[in-house]
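Sharing a structure, written as structure tokens. Questions coming.
A single protein chain has been omitted from the complex, and every remaining protein chain is retained in its original position.
In order of appearance the chains are A and B, and numbering begins at 1 in each one.
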Amino acid sequence: MGRLDASQLAAQACTRNGGDATRLLQVLIDVQEKAGWLSAELISAVAAELGVPRVRVEGVAGFYSFLYTEPVGNYRVLFSDNITDRMLGAPELMDALCGKLWVERGKLSEDGLVSVDTTSCTGMCDQGPALLVNGRPLTRVDHRRVNQIAELIRRKEPLYAWPSELFRVDDNIRRRDALLGPDQRPGEALRAALTRGREDWLAQMRLSNLRGRGGAGFTTAVKWQACRDAAGADKVVVCNADEGEPGTFKDRVLLSSFADQVFEGMTLAAWAVGAQRGFLYLRGEYRYLLDHLQHVLARRRSAGLLGNAILGETGFDFDIDIHLGAGAYVCGEETALLESLEGKRGTPRIRPPFPVTHGYLGRPTVVNNVETLAKTTLIALHGGEAFAATGTAQSTGTKLLSISGDCAYPGIYEYPFGVSIEHVLEDCGASDVQAVQVGGASGMTLASYEFHRRIAFEDVPTAGAFMIFDSSRDMFEVARNFVHFFAHESCGFCTPCRVGTSLLDNYMNKLASGYGAKMDLADIEWINRLLRQSSHCGLGSSAPNAVVDALVKFRPAFERHLRNLDFEPAFDLNAALAGARTAAGRDDPGAFLDREQETTR
Amino acid sequence: MDNAARDARRPKLRVATTSLAGCFGCHMSLLDIDERLFDLVELVDFDRSPLTDIKHCGPCDIGLIEGGVCNAENVHVLREFRRNCKILVAVGACSVNGGLPAQRNHLDVGACLQQVYQYREGVAGAQIPSDPELPLLLDKVRPIHEVVRVDYFVPGCPPSGDALWKFLTDLISGRTPRLSHPMLHYD
Partner (left out) sequence: MSRQFLFDGQPVPFEDGQTILQAAHAAGHYIPHLCWHPDFPPHGSCKLCIVKVGGRHVSSCALPAKEGMEVESNTPEINGERRALLQMLFVEGNHFCPSCEKSGNCQLQALAYDLEMLTPRFNHFFPDRPVDASHRDMLLDFNRCIFCELCVRASRDVDGKNVFALTGRGIHKHLAVNAESGRLADTDFAADDLAANICPVGVILHKRVGFAVTIGKRKYDAKPIHTVALEEGE
């Protein structure tokens, strides 16, 4: 592309985004959709167009996995690398596709046509193995589909002409309760809240004791009240739809089939706190839902449910913008999400101050999870007391579980809080279960002797992921997958997380390749402790959870990978001689190092 | 109690030393303890060491390793020390973190050999030496703790004679060795 083309593309994208530098990430996504990748010229052009330093644009472009600063193929295939996809055969399928396309994993094919690589969990665990092709999710990959995909790519078939069946995404709702059960008419909940009046609406929220469904479990009414009481008139409501936690896909289903409830929840939050501006931050993997969501927003605007004087209430002005993420799990952390919304690198902020007083562009901001917001419609409709009547005292209402892994019926299950693990396992048709990972990669690994425990903030808290492993699975490999995920997703801001997650990844790979020693387990435990105690945000402090749990509950799975009870190097000494051996053309005994004959003390 | 009686009660420790990918600067520094060398030989016997010219290490109490691990021979020697020494000590920057030789680690070793032996000006037609007597280079120069388990570390390029003396006397007398400002230096 010439510099002139770059300038034109950048100018158009910036115009579409109002020339607003806080929309830098949206501009880059837009430009890339046209140009394929972000060349140095494009980055310069965007910087010039928005009037921001070039290096800032480069910094943002380099942060997000789905922004490319190197040339990419016309077809970019990314296999979801969650453990559940792997258990369904994703690695072998990826190798098969690479073979058929004559391309090496992670490299652009020589003709520039295609690249094949992995990406973090795409949220299709109930219908995996899944992949993204040019950002679009393709589900239920098997060898037949691999052949089909290879053929379509070889024929250079444009994506829109691919069979739509390939891109079918099912909701897979298996158990419905308060939220997923009854139909709600758009505006119904909002009307009910307006009728109650703002004070009573907040009172109902308090009565409901609704707690955040994103995992942390902070009381929603307290957050709303704090934002409402914060100084500043231009308050903001943000819906966190950056559902990146591996094994979680409930927000995908809510956004697909219950988008009205989600937007209505945002509007209810806006009414409570007095916000005029709303954002839905949609993870890049769910880009395929954008048109649908925009359509719902448009319909709600014309129905008077968004915009000025909502439902005729003078002064109740609120509208919602959708911002796209671009492949960064850390942006699910609320302050990183705010940075990303402002068009920056998704680095978590120092807290305090908290978003309720200093959020988006320093304004008082409420950030709530998709499911939390959808739940508020139930409180508006039926009152706080009715909501609090289900669940447990500390965990009121229901919880959506995203169930995947070794079971007969993966999908979405809505249960009142307090349901036991064994009850869930029975419902989804799981047998011979060795472990359940609740809450995703950052959650808890539960062994069979803990299956009497209950899903609740006070016992087993969860953002919704529920991954099942039967006795044929290697729990070391499960932990290794999660460790690798965190190393890939660490934003790199703080020392312990940036270096610690990579060190952990290296140790786990060392064990996996058969070079493990007991000393490594001690090192792993020491790094775990540092990560937990000194990380800047929840990503780092929860990164070692799966390893910590697995080392306690499935230690033999680790010990099986140990070669030596004391010490082994992390690399193959003999292989390290290969370069010089080849260069010197030697094959005498002295040109090799035998690891067996000289074990260390 | 006089010194002789005290020494008689404590058997002499056996110490081995060697230099791998090092410059012998750390050994020179050991000589820098000057007249304290006389005190040292009252406390220890030297096994394999450039000071004794013993070629192979026997069972020892303490092994001092200078230099990082850059080739196959370094690996053999280091393993011999680890097998024979109760306590293995990394002495000096190269042993502790690879040091100066490790600054080749971002280069491809094959390309490096070609550059030096084949493509350099004035060596036209030459071959990369392939004599089995020559130890092969590892792809990266490693600190010794990445190849064997190491018990103690004395950084410095080289560590000063005073630092080595402090470290050894601590170790010999059974105190956990401690180096603090100004004895602890990396340069």
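Throughout what follows, a contact is a pair of C-beta atoms (placed from the backbone, for glycine too) under 8 Å apart; a residue touches a chain by one contact, two chains touch by 3 or more.
Not measured: the values here are computed from a predicted model.
Colleague: Of the listed residues B:17, B:49, B:74 or B:97, which contacts the missing chain in the full complex?
Modeller: Touching the chain that is not displayed is residue B:97.
Colleague: One chain isn't shown here. Among A:13, A:28, A:43 or A:101, which residue touches it?
Modeller: That would be A:43, which touches the missing chain.
Colleague: Thinking of the whole complex, not just what is shown, which of B:14, B:145 or B:166 touches the missing chain?
Modeller: B:145
Colleague: Return the single residue from A:173, A:499 or A:578 that touches the missing chain.
Modeller: With A:173, A:499 or A:578 as choices, the missing chain is touched by A:499.
Colleague: Suppose we count only contacts with the excluded chain; which residues of chain B make the list?
Modeller: Residues of chain B in touch with the missing chain: 90, 93, 96-100, 102-103, 105-106, 140, 142-143, 145-146, 150, 152-155, 157, 178-182, 184-187.
Colleague: Mind pulling the chain A residues that touch the left-out chain?
Modeller: Those residues of chain A that touch the unshown chain are 40-41, 43-44, 53-56, 58-59, 61-65, 328, 345, 350, 352, 487-496, 498-503, 506, 523, 526, 529-530, 533-536, 570.
Heads up, the rule we're going with is that only the chains that are shown with their structure count from here on.
Colleague: So in the complex, the part of chain A that touches chain B is made up of which residues?
Modeller: Result: residues 519, 566-567, 569-571, 573, 575-586, 588-591, 593, 598, 600-601 of chain A touch chain B.
Colleague: Help me check something: in the complex, which residues belonging to chain B touch chain A?
Modeller: Residue positions touching the partner: 72, 75-76, 79, 82-83, 108-110, 113-114, 128-130, 132-140, 142, 146-149.
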